[in-house]
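Removed from the display is one protein chain of the complex; every other protein chain stays in position.
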Amino acid sequence: MEIHRFEEILAQHPLFASFDTATIALFAGCARHEHFRAGERIYSEGTPADRFFIVTHGDVALEVATPEREPIITETVHAGELFGWSWLIAPFKHSNDAVALNEVRAISLDGACLRTKCEANPALGYTMFQHWVPHLVTRLRSLRLQVLDLYGVKA
Amino acid sequence: MAAPLPTPDPMLPRRYRVTRAKGEIAGTATVELAPIDGAPMTFSPGQFNMLYAFGVGEIPVSISGDPARPGQLTHTTRDVGLVSKAIVGLKEGDMLGIRGPFGSAWPIEAAAGRHALFIAGGLGLAPLRPAIYHVLNNRADYAGLTLVYGARSPDELLYAEEISTWKSRLDTEVEVTVDHARPGWTGRVGVVTTALPHALAGTDPATIEAFICGPEIMMRFTLQALEAAGVSSDHCWVSMERNMKCALGFCGHCQFGGDFICKDGPVFRHDTVAARLGLKEL
Partner (left out) sequence: MTRAPLHLPDPTLLLAALLAEGIRVIGPAPVQGAIAYEPLDRPEDLPKGLSDSQSPGHYRLAETAPGRWFDYVVGPQSWKKWLFPARQKLWSAERTADGFELGQPDEPWPRTAFFGVRPCEIAAMEIQDRVFDNGSFTDPGYARRRAGTLIVSVNCARAAETCFCASTATGPRAEAGYDLALTELATGTGLLLEIGSDEGARIAATLALAPATPAQIAEAKATSAATARAQTRAMPEAIAGTLKANPEHPQWEDVAARCLGCANCTLACPTCFCTDVEDVTDLSGDHAERWRSWDSCFSIDFTYVHGGAVRRSGKSRYRQWMTHKLSAWHDQFGSSGCTGCGRCIAWCPVGIDIVAEAHALSAPDPSLPAPAPHEEA
């Protein structure tokens, strides 16, 4: 019953929509529900990145801590969006902090489990990359634009 | 929307008096002006004026007030140079020379019946505000109204209170996003393009008329995102900026290929400038 709902949610998500039913079922097998209270830390920089998240409700801030003052929010993630891609790339550790800005509901997928399945089935692994890379590139382009500090007064 | 004819010698300013001066975000101020003599200036959304600070010089500044209230000529300026610094420092009762209005307008009346999408970056909200006012004043004429506004940080959101008012209207969709924030900011963090998919969710891209104003890079990336979202480039409008000395097509500085930004622009339909936007140092 629970698994069946995961399959429905994943099948509707743009990142997973084009996978066949069997593969989605495989993903659903790695999925679980998550719930975070406002202000709760979802993960911290440097900790093992064994899961990634699809927000179904609420907003998440991705932050970088600074020693001398409050952390900098580099990006916020909202319902329907994904975060936590460090599970894909060795050494599989988070590179920032994720904090729930309000009541957050999400589905998390077990990245370690997916990695194992991809190792065993390179065709699945390749398809995974085909779907993940555009997502990462969109994020990269946005961040590139962000570092340009477009609206600042120019020296 | 033909521009009204300016004074007989188009190089000679008219004198205006500051009726209200209001600080905005850091280094930025809005002034409201009334002519010393003669009728108030009527203008179309997207047009600009040449503002002359006595003894300092003249710069182009977009008109940021309500076109339905010409008696309250409004300009928002940021102090990035000598003249803009003088204008930002104006107080009630001070005098300013003005030539204008100049340039092409956002074709906002022609967009009646469509979903008006405004995408602003930084101070780019100021030239869009007259068009936003027009849609708000005539909301029933439009299928929808969406504002996507990107700024540097929560402290640098222009017209923040007014945006909150717009956001509270049930017939207006407002997405605000900032490039950087500290904890305490509960809104979006991310460049303006990241807010587009959510802002456009549920809207048929074929019904959208997009009006975009901000730094040129921001506009280029936004146009790519709009194209990816299925908004046709002949329904996207941008406002261009170049060096300007006369605003009449005489001084030659603002040329952008075959167009003078000052009189053929500043507002252009994207497909008419798309190729030129890709050329470096044009």
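A and B are the chain letters, set down in written order, and residue numbers restart from 1 in every chain.
We take it that a residue touches a chain if its C-beta (ideal position, glycine included) is under 8 Å from a C-beta of that chain, and two chains touch if they have at least 3 such contacts.
In this text, all values refer to a predicted model and were calculated from it rather than measured experimentally.
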{"item": "Selected from B:39, B:140 or B:279 as touching the chain missing from the view", "value": "B:279"}
{"item": "Listed residues B:23, B:89 or B:252, member touching the removed chain", "value": "B:252"}
{"item": "Options B:95, B:143 or B:274, residue touching the unrepresented chain", "value": "B:95"}
{"item": "Residues belonging to subunit B that touch the chain removed from view", "value": "6, 8-13, 15, 17, 36, 54-58, 80-81, 93-95, 97, 241-243, 245-246, 248-253, 255, 257-260, 263, 279-282"}
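Here is the rule we go by: only the chains that are shown with their structure count from here on.
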{"item": "Subunit A and subunit B: spacing of chain centres that average the CA atoms, whole Å", "value": "36"}
{"item": "Footprint of subunit A on subunit B - complex, ascending", "value": "27, 78, 80, 121-123, 150-152, 156, 179-191, 193-194, 198, 214-215, 217-218, 221"}
{"item": "For the subunit A and subunit B complex, residues of the former touching the latter", "value": "59, 61-63, 69-76, 78, 80, 99, 101-102, 141-142, 145-146, 148-154"}
